[in-house]
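Just dropping this structure here.
For this depiction, one protein chain was excluded, whereas all remaining protein chains were kept in their positions.
Entry: chain A
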Amino acid sequence: MSVTQENAGDLREGIMATPTKQQIGTVLARQGILIAFAVFMIAFTLANPKFLSVDNVFSVVRSSAILGVMALGVTFVVISGNLDLSVGSMMSFSTIVVLDLHDKIGPALAIPAMFAMTLCLGAFIGFLVGYLRLNSLIVTLGMLSAIHGLTLTYSGGQNMDIADKEGTWFSVFGQGTALGIPVPILIFAVLAALLGVVLAKTAFGRKVYAVGGNGTAATFSGIRRARTVFNCYMISAACVATAGLIQASRSLGSQNTVGQGLELEVLAAVILGGASLLGGSGTIFKTVIGVLILGFIQNGLLLLGLQFYVQFVVTWVIIILAVWLDIAAKRGKLWSPIA
């Protein structure tokens, strides 16, 4: 624990005390993304005037709601300095489970049962990452596969469908409207507001930032790190369950792989919003912006007539760009190869 650093400390002091290239870089990098987004929006609107129409905007937000709800939870995990790559397959699990139980025990019981089961998965991950201090990348990558297997075992590999698709109130979460607004958008908005307040205003939220910003210093301030990380994964699982509910309710039937690949899109949205993968920074508002940016980009490409599959490549490009800009902002320069 003892480090001798006689003058190194002084040197760094000098660097820390002046406000910095770093900050300027950060601002540039963040705005870089917003500027690129603005240019993109203008170009697409010029190319296709329908792009910014009310209908299209509504449809983008609506189709982004499921992704968005998941991204809200992952924001907590990322700010705490961890990753959650299991949300895609966990969402498939929730969707399949709630559809199956719908016909067996009725929707009123199926929904809480599905939430309970999904939260168990979240608790398991939270235990492994928080209390056993295993690397979150490895744990959640493993869980991505394990939960997929669990889902297939549960469903026997069959698609899951609700028998009576016309006569169930269950469809309200995915297809209903309230006050003229589609319910998925409402859920997303309410959840975003709620979790935004939790993150920004409560003691728990403060601890999430502290643990992600400097876990050691958080421990030295008496914060129980394991519990904080555990709770982040519980929030993430609750969001995934909500997303699964919307998904199931929207389609009333589903394949086992409905959430496949979503983990990357969710991560892209969170990073795009400006949360650092190293933890300690990000907000719910920024994540919502990230979700919308991603949604509009994907929608714009479709309107241009590009095949749906191009999205997968585009998502990758966005992740790489966002990570690069994030890291470049920290280093203060774009180009800094390993010496």
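Miscellaneous remarks
Please note the rule applied: a contact is a pair of C-beta atoms (placed from the backbone, for glycine too) under 8 Å apart; a residue touches a chain by one contact, two chains touch by 3 or more; residues count from 1.
Following the convention adopted for this analysis, contacts and distances are computed from a predicted model.
Its record in UniProt calls the unshown chain "Monosaccharide ABC transporter ATP-binding protein (CUT2 family)", which is the match among "Pyruvate dehydrogenase E1 component subunit alpha", "Monosaccharide ABC transporter ATP-binding protein (CUT2 family)", "Molybdopterin-dependent oxidoreductase" or "Cytochrome C oxidase subunit IV". The chain that is not drawn here is touched, among residues A:60, A:218, A:240 or A:294, by A:218. Considering the whole complex, the residue from A:188, A:209 or A:296 that touches the absent chain is A:209. For chain A, the residues in touch with the chain missing from this view are 1-7, 9-14, 16-17, 19-20, 197, 201-203, 206-207, 209-210, 213-214, 216-224, 280-281.
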